[in-house]
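All protein chains of the complex are present and in place, except for one that has been dropped.
Chain lettering (A, B, C, D, E, F and G) follows the sequence in which the chains are written, and residue indices restart at 1 in each chain.
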Amino acid sequence: MDEAKIRRLLKRIEKGSLSAEEALQNLKNLTYENISRARIDHHRAIRTDIPEVIFAGKKKTSDIVDIAHAMMKQSGKFLITRATEEIFRELGIKKASFHPDSGIISFGTPKKKYGQALVLSAGTSDIPVAEEAALTASFLGSETKCLYDVGVAGLHRLLAHKKTLDSARVVVVVAGMEGALPSLVGGLINKPLIAVPTSVGYGSSFGGITALFAMLNSCVPGIAVMNIDNGFGAGCLAHRINMMGKAK
Amino acid sequence: MDEAKIRRLLKRIEKGSLSAEEALQNLKNLTYENISRARIDHHRAIRTDIPEVIFAGKKKTSDIVDIAHAMMKQSGKFLITRATEEIFRELGIKKASFHPDSGIISFGTPKKKYGQALVLSAGTSDIPVAEEAALTASFLGSETKCLYDVGVAGLHRLLAHKKTLDSARVVVVVAGMEGALPSLVGGLINKPLIAVPTSVGYGSSFGGITALFAMLNSCVPGIAVMNIDNGFGAGCLAHRINMMGKAK
Amino acid sequence: MDEAKIRRLLKRIEKGSLSAEEALQNLKNLTYENISRARIDHHRAIRTDIPEVIFAGKKKTSDIVDIAHAMMKQSGKFLITRATEEIFRELGIKKASFHPDSGIISFGTPKKKYGQALVLSAGTSDIPVAEEAALTASFLGSETKCLYDVGVAGLHRLLAHKKTLDSARVVVVVAGMEGALPSLVGGLINKPLIAVPTSVGYGSSFGGITALFAMLNSCVPGIAVMNIDNGFGAGCLAHRINMMGKAK
Amino acid sequence: MDEAKIRRLLKRIEKGSLSAEEALQNLKNLTYENISRARIDHHRAIRTDIPEVIFAGKKKTSDIVDIAHAMMKQSGKFLITRATEEIFRELGIKKASFHPDSGIISFGTPKKKYGQALVLSAGTSDIPVAEEAALTASFLGSETKCLYDVGVAGLHRLLAHKKTLDSARVVVVVAGMEGALPSLVGGLINKPLIAVPTSVGYGSSFGGITALFAMLNSCVPGIAVMNIDNGFGAGCLAHRINMMGKAK
Amino acid sequence: MDEAKIRRLLKRIEKGSLSAEEALQNLKNLTYENISRARIDHHRAIRTDIPEVIFAGKKKTSDIVDIAHAMMKQSGKFLITRATEEIFRELGIKKASFHPDSGIISFGTPKKKYGQALVLSAGTSDIPVAEEAALTASFLGSETKCLYDVGVAGLHRLLAHKKTLDSARVVVVVAGMEGALPSLVGGLINKPLIAVPTSVGYGSSFGGITALFAMLNSCVPGIAVMNIDNGFGAGCLAHRINMMGKAK
Amino acid sequence: MDEAKIRRLLKRIEKGSLSAEEALQNLKNLTYENISRARIDHHRAIRTDIPEVIFAGKKKTSDIVDIAHAMMKQSGKFLITRATEEIFRELGIKKASFHPDSGIISFGTPKKKYGQALVLSAGTSDIPVAEEAALTASFLGSETKCLYDVGVAGLHRLLAHKKTLDSARVVVVVAGMEGALPSLVGGLINKPLIAVPTSVGYGSSFGGITALFAMLNSCVPGIAVMNIDNGFGAGCLAHRINMMGKAK
Amino acid sequence: MDEAKIRRLLKRIEKGSLSAEEALQNLKNLTYENISRARIDHHRAIRTDIPEVIFAGKKKTSDIVDIAHAMMKQSGKFLITRATEEIFRELGIKKASFHPDSGIISFGTPKKKYGQALVLSAGTSDIPVAEEAALTASFLGSETKCLYDVGVAGLHRLLAHKKTLDSARVVVVVAGMEGALPSLVGGLINKPLIAVPTSVGYGSSFGGITALFAMLNSCVPGIAVMNIDNGFGAGCLAHRINMMGKAK
Partner (left out) sequence: MDEAKIRRLLKRIEKGSLSAEEALQNLKNLTYENISRARIDHHRAIRTDIPEVIFAGKKKTSDIVDIAHAMMKQSGKFLITRATEEIFRELGIKKASFHPDSGIISFGTPKKKYGQALVLSAGTSDIPVAEEAALTASFLGSETKCLYDVGVAGLHRLLAHKKTLDSARVVVVVAGMEGALPSLVGGLINKPLIAVPTSVGYGSSFGGITALFAMLNSCVPGIAVMNIDNGFGAGCLAHRINMMGKAK
């Protein structure tokens, strides 16, 4: 902790062993080095409840394993996204759970969960991204619920769950292809709605671009849009919104 | 009518004033000139009921006026798209009707209309394109009906008109922004559905591209997609489909 | 069938065991749950003749096999698109037919077929998509006919089949590269025309985007455009149009 | 209110003047017409506190004036976005306030405001969009605060307002050009963050596309992204998030 | 003429007033300054017959007038593209001819013309670009012929002119919208074919991009493609090809 | 040969065994069937000297082998593009030659070659496409010459070959990355110039799009542009231009 | 100046009127407010010699005038980019100079200039952007030299100025259309080269995008690329590079 460093400096002025003018020069540098560093890290630890998360992506398995073990030791929990079965095997942590569809490995989910984040998927192919969102929010401490395959082509499937929609505090809508579901849901609820386009589709779906732009242009005002396939980001935002007004 | 020309030629062989061999040379050229020309024009006249249509676009007003008068004389009807009030004034044809929103000028609509083409618009800003579709289909001889402002954000507005949807033979859905309405409608009906994206929107709506791609990627199979703002094309297709199985 | 549920409710009012006011509360929920669901499913079954279709895509083989067997049991027919030989083997249904080019597996085609849907392909590389369209329409109950390799560069190949063009009720035109064939065909016929761009080409064909936009911008009005390689969608739309005015 | 209609129907069964079976047929239609309609409108009125908003855009001034007056009569308040001075003059409502930079006209802001939504702008050119967000949230009932011109190129300008950042419940960050500010702010706070790209810039800023994509790809997880220049949408979402856990 | 400069230098060595070594140093520089300059200018003058052409574009009228007069004095001819009536008036050269559709002003066309360049346009809106191509080729010395409005939707119009196609040495095809005409023509002829996409169209024609890509992806091999609306470039290339094997 | 068919028909009128009116009906159909077909095929055979070419692409090896053998039998020559060593082995034709870099297999090149087509490549990575162009032109009967690795970054490499540039009848310039070489060469010569963009490059070269657009926008007027990596098309066009004015 | 604030704080510890611990709390906040602010501003003033520059763009004339006068008072100099004649008139500062082509207004250029920044333009239409670069570098204190219209199509024009190229410390190359000039120049020199694409061109030049991508993909390694038309940025970078190793 670098407050110590500043404290020593100030103590020396107090004692008279350093003039105010000399201290001034020192403090200017400290400002950008240690104080800031400490403060911001400290804030992250205390306020966000969001531990560092490992994006497996192109990282080497051995690196991932090392980081995960370090996190487990330090904080008793970790989350790995875009992971593979191989990574899970190499981890060798029996109590961790691996979700093959979404590629999530999690360890140390909080016992008590709060509020309710509802995750909808338009089609069955969108489920991996929806699951990434749900597992992330859950890992961070949100109660989550999922409704899959309630896309716009079969309207009644969604309308049948009106009550579930009404009881959520925040709703994540995951959809590929034409990305129409968020607009439909947004017209039915008055909760914050997070839309996640997926790369599901072919031809002019452009790997999710079409769904992304459809969501950004929704006729329903105030929809929060995420990057393509970014279930993790949706889970983080859903958790933050879900926790508002909750005593943690 | 150029059949006359061929007939004269053949008559001359019949009469012996022209040898078969000489006629052969003539016919090869005629093939590509007059026979084809006549045939196709003839077919167009007899089978499609679609008179030539004037796309005002960047044409000069005087040219438009001339063409329209020529058409009126020849066939007793004409349709001008993307027209302005100025063009209507210059035309000086009192019995023609001008629709300022869609920029349609029409003259000589058929008395008897057939079937039913239903035109829906998602928002009020999509109405000009919807009107272009409806007026075109009507001009060609289809009974048309319109429901405006039944977009996906207010689901109930559409559901309230389930009967109207059921009684149509073909449905045209006009929508801008995220272009979600065709998917919703397509999940409710079993009629041929024509989707027309409009350039309504801003930012990443890209002048209708977002709606266009959303429609092409609809999770409802078999939706016919038109170019952006192409109400005229939608009206033509709707009419053709609407007339199937009808005695004309 | 959920009408039963509503009937029971109404019977209870009739019998006096439930007040109108109490029923009102129940019905509001039912509306969005079971009635809708039943109605729409019911309608789909009765009116569209379009059984659920399995898009194999990235689905697991075992899942596909299960769904197909369930469908076979329930309705005596199924259609799988984008399938592989492996899926066909695992299905173990001898009477099903597998079309390796288009990746279609079908079972239970209707004996009586109606009307005529004509499918054209510009080049030989476009045949798989054309076949997907033709097999889909055929499976749904349309008489289909195919003309392959009649692209715009060899005009005479198309003109030689003018009679076939004239006898169809609806025409599907499948083309990659510059996507010019629909415009050419559209100038020759007066039937509804469905254009399907394919991903055939290289360089600036952009996986079919060039053909798609060419078709959307056709100088022939009223062409219905499908997503890239979407033979299935074209087959569905062709069938719907082909069946218009036919007693089913 | 259409509950009346259903009530009358049920009363008739109760009285025996209508059989359950007959009522069933009626209810199926009602479901999609009036119940839904009433319910959803009712819900909007009671739960969202978001009155209809007028997007002036290309609407005619006379239409806007009519709608605004109707709203004023019905609910005592209205909000017009993308308005001009001319519209304000034509309205002739002295107590309405017009904000020329953002093109907002508002009437009937709630007296009591809740929570705190903080709106930041990267540059001075982004202020109109930021103001649209702030005025919208304020009109809906959120306490709002604004910090303008705190872009990433002059880091200290932002850091100087760390306390303001800490006291907000939700933060809206409006930025054009490279759209970097949301990432910077997102690394400093633990509140829900809404990023709004603006069309400020030239050359390869593509009217805001560059900023939009930068925000969607932020290395800070969980940022909510809006469409380009969509301050209104950001205001709506900010208000919804800000009101969570507040007794209204 | 800068050969003089080199000649003087070499003469001085010949005379002994300059050593070979000193001359070497001079020549190295001359190489990049005057020899090259002279050579290339000279070559252009002698070999290409293509005088400098003035692209009016955003140039000031007074500048254009000055350059044109200078050219007229030096070479007895000039060509201005993208010109306006105002420029023509300011020029004050009665014998120059102004073509308002294509914006071409030309002066001093060669009396004798060679070969034959045929220019086709798909629609009437493509005529200005076609005219730019034809007038350019004509100005450079090519015999030109034009066929307008022979687009792919009315096949017979083109086929009727088979003889004209056959008698040309090079064919320029100008088309907007879906840009299909070059493929059709390319399948009928064995001459070099130059395709010019135009910005005619709307919606997803993207100001000519769709036609451009369609032409680049033609199924007919060996089509030369120009930039959008670049009739001038097409005229230059057509002239160069047309003059091959001709004694000038 | 179908002229026979028409001749028979006309003879019958001559003999009086068919009336002119009856013949008219027959001729209308013949027009679109056999005459056209025969004519165009005939023209292709007699005039173009361009035998059908096999684009191996995604075709099955066995199909390619069959077509090649059929062509060899009929015309004594064939050309296969985008071929692999495996195809060459399966062909089993010893006298055919296989060029692994460009993927060209050719058989039966003409003994006498005409004129001169010069093919330049900017870098060594562009050679496969350049070779495809050169081998195609050579196969069709053009004398070809190649200069590789004369890109714009080392100007002197190109200038050293000024004489070779001057002696060509047509020049093909193949370049990837920024595609600048055609502009440079175009400023030095007065021959028809064909530019071929290649997919060489990375990042924002977009698989050749950058080079393609650079070539379309060249400040040198009259450059013919081909699709990306389309060496075959360039070879065809170069041959056609090269043969102009040559007795074949 | 906020050092004063810190100094007072430290003085109070020195005097004993504040404990070190209390001061620590205060300093943490100051860090982010005033120290940082002062430091960075101070550094900018002392080290960069780059005064604030006014981007006129869409700013109101009155605002621009106020800022310029304030700058003139404080630092004796100012630079306005993208200005108009109207702004110049309203400024009312006779000693300021206005450059109408580039839209630059400058006042207070340094007397002594250093090094040499050379600015090349490919065409005459690129001159405004080139001038913006040159005037910016000059205003900041760099000696600048300009060579205009030395594009790649007339190679000799550039080669004639080899000496000028050799004597520069840094070279800015401004080009539109195909953007080839930087590659050519980059192959001739060994100085840092800054490439600026301009929006000059039409059709597929896409307002400078084509030139931008060509420059990013140059086969010459190490070219610095600017945004489209960003002469100001190029001037700043050229000045920074030009001043390296110079005593200021």
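The rule is short, and it goes like this: a contact is a pair of C-beta atoms (placed from the backbone, for glycine too) under 8 Å apart; a residue touches a chain by one contact, two chains touch by 3 or more.
Since the structure is predicted, the reported quantities are computational estimates derived from the model, not experimental observations.
Q: Which visible chains touch the chain that is not shown?
A: Counted over the whole complex, the chain not pictured touches A, D, E, F, G.
Q: Considering the whole complex, which of A:Leu159, A:Ala214, A:Ile228 or A:Met243 touches the chain not shown?
A: That would be A:Ile228, which touches the missing chain.
Q: In the whole complex, not just what's shown, which of D:Thr81, D:Ser183, D:Asn227 or D:Asn242 touches the removed chain?
A: Counting the whole complex, the residue in contact with the absent chain is D:Ser183.
Q: Looking at G:Ile87, G:Val129 or G:Ile194, which makes contact with the chain not pictured?
A: G:Ile194
Q: What residue numbers in chain F mark contact with the hidden partner chain?
A: Interface with the chain not displayed, on the chain F side: 124-125, 154-157, 159-160, 162-163, 202-205.
Q: For chain G, which residues touch the unseen chain?
A: Touch with the absent chain occurs at residues 40, 43-44, 47-48, 50, 53, 169, 187-188, 190-192, 194, 212, 216-217, 221-227, 232-237, 239-241, 244-246.
Q: May I ask you to list the residues on chain D that touch the chain which is not drawn?
A: On the side of chain D, residues 122-123, 151-155, 177-180, 183-184, 186-188, 201, 203-206, 209-211, 213-220 touch the unshown chain.
FYI, only the chains that are shown with their structure count from here on.
Q: Give, as an integer number of Å, the spacing between the C-alpha centres of chain G and chain C.
A: The mean C-alpha positions of chain C and chain G differ by 59 Å.
Q: What residues in chain C touch two or more of the other chains?
A: Residues 31, 36, 39-40, 154-155, 187-188, 203-205, 209, 212, 216-217, 227 of chain C each touch two or more of the other chains.
Q: Assign the assembly's chain-to-chain touch graph to one of these shapes: line, ring, star, complete, other.
A: Here the contact pattern is something else, fitting no line, ring, star or complete shape.
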